[in-house]
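Encoded as structure tokens, here's the structure I'll be asking about.
Right after this comes chain A.
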Amino acid sequence: MNIVSIEHISKYFSVNDTQALSDMSLEITKGEIHAVVGENGAGKSTLMKIIHGVEKCDSGNIKINGKTGMVSQHFRLIESLNILENIIIGMEPIKKKFIVDKKKAFEQINEILVFYGFSLNLNTKIKDLSIGQKQLVEIIKVIYNDSDILIFDEPTAALSELEAEKFRKTLLSLKEKEKTIIIISHKIKDISAISDRFTIMRKGRYIETVTTKSVDISDISRHMSGTEIVNPTIDRSIKPGKELFSFIYNNEKITLHESEIIGITGYGDCGLHELEDTLEELSLNNKNIGYVPSDRLSRGVELNSALKETLVAKNPREFSKYGLLNWRKIDTFSKKLITEYNIKGTINCQTGTLSGGNLQKSVIARVLYQKPETYILCSPTWGIDIESANNIYHEIESLKKQKKGILLLSYDAEEVIKMSNRVYILYKGRIISTIKDMSVATPELIGKYSSGIINE
Partner candidate 1 sequence: MNNILKKPALLIVILTIVPTVILVFILSKDPIYSLYVFFTGPFSNKFNFGNMLNRTSPLILTSLGAFIALKSNSFNLGGEGQVYLGATVTGLILTNTAFIPSSLSLLLTIVIVLLTTGFVTFVSSILEEKYNVNSLISTYLISMILIYICDYFVTNLFLLENSNILTTKPIPEIFELKSLLPPSSLSSGFIIAVTIVIMFSFLLKNTVWGYEFTISGRNNAFSKSMGINNKKYKILGLTISGALHGLAGYILVTGSYHSVISGFYMNLGWNGLSSALVAGSRPIMILISSLFFSYLDSGASSATVLSDVTIELSTIIKSVIFFVISSKLIKDSLIKKGNKT
Partner candidate 2 sequence: MKKIIIILGIFTLLPIYGKSSEEKTVKSIAIFIPGVTAGSPIYEELEEGVKLATQDLGVSVKTIEGGFNTAEWPEKVKEIAATGMYNLIVSSNPSMPEIANEISKEFPNQKFLILDGNLSGNPNIYTAEYKQYDQAYMAGYLAGLVTLSNMSGANIQKKVGLIIAYNYPVLDEVIIPGFKNGLKDVDPEITIDTRVVGNWWDATKASELTSIMIQEGSDVFLSISGGATQGVISKCQDSGKYIIHFDSNGYSKAPGTVVGSTIIRQKELTYKLVKMYLENTLPFGKAEVFSAKDGYIDFIQDDPLYQENVPEEIKSKMKTIVEKIKE
């Protein structure tokens, strides 16, 4: 029985003049876990919003037999409110006509917590939670809302491997409780491990729906990106050269050498963010450090400025004489970067109208142009489609060959393992462990360290 059936819908956004969906169809059976995959900008999120009913389509038919609840890519939780308040928004139990019955809400949520085996202190403010816990709050919220169909937009992107594993288990248990689940993800594991079927989208169109069991993992990734996935092969035989840069983190000195990639990882609130802030500070005073921020939407680019303005932001003085900007020089330069790094956009377009992948390309293009010796890359592939991510990996690889040193800060343990010469794992604001021999590094080991377990 189809719980969701979508026939030939289209959606056009006048704000940025995009045809987000055209003639899209999708059918979802009750009780299944259905993944939706495709590149960035394929229209997946828009489709989910339409299913959830927060966006209306221009044409086509939609039939949904149940209540939907959606957990979107960027959390909608309100930092200054506590967990309980966040969960009950929209479904507040009421006494005496208009007063929120917090006691009742407390009981109801606790019931859910017990039922699914979660544990959370409902009076904690959201800002004090780790990313994984926030995710959990979002999930509880949709369960609390009595939703039959749960929609997840890239739920594991921000999670550590251990948390992602936990999350997948949660989805399976939700499935057991007869919930229907739709999930958007770029992570192959999300699809291969839990989904029953997955649908591939490209450029707003339906491509095909595949039963997960019928294909193997490499097929899935090919299906997802449309191109063959190339696993980055970092040449670990290149020996690190002379010292480039060092800094002290919590009494421990970390030194970066030529042709070396140092990975730093950990879970949610392990201190990675604070470390990033410190490193950003260092990059400001040192021309030889290039910095790619994790929060690219606010720190990496300026959404309301023209793309060319974003591209020259780090070094406007290079394009000026006596303080006067030479716009012709800036235009030529920007055009060069756009072609060289294949950024889909014009130099005069508003930066905010670019897709996520193209935004990250712009950031990296700008940093690469500086030609620094040291690179600080923070979650460089977060929320980016496989093809773009692969390009970034290739770029890192070639940097290493050019004797550059790279600090890779990432919550993605696999990424860190794939790329690094050595890995530092943070836990509660300090380095809990260092892996020097990359042959023993596994996501599981890093996960263990990240949770504070070191003695085994």
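In this text, contacts are C-beta pairs under 8 Å (C-beta built on N, C-alpha and C of every residue); 3 or more make two chains touch, one makes a residue touch a chain; residues count from 1.
Basis for inclusion: all candidates are chains of the complex that A comes from, given by their letters.
Note that the coordinates shown come from a computational prediction; the quantities given were computed from them, not determined experimentally.
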{"item": "Complex member touching chain A, one of 1 or 2", "value": "1"}
{"item": "Chain A residues within the candidate 1 interface of the complex", "value": "14-18, 280, 284, 291, 293, 295, 298-307, 309, 313-314, 316-317, 320, 323-325, 327, 344-346, 348-351, 353-354, 358"}
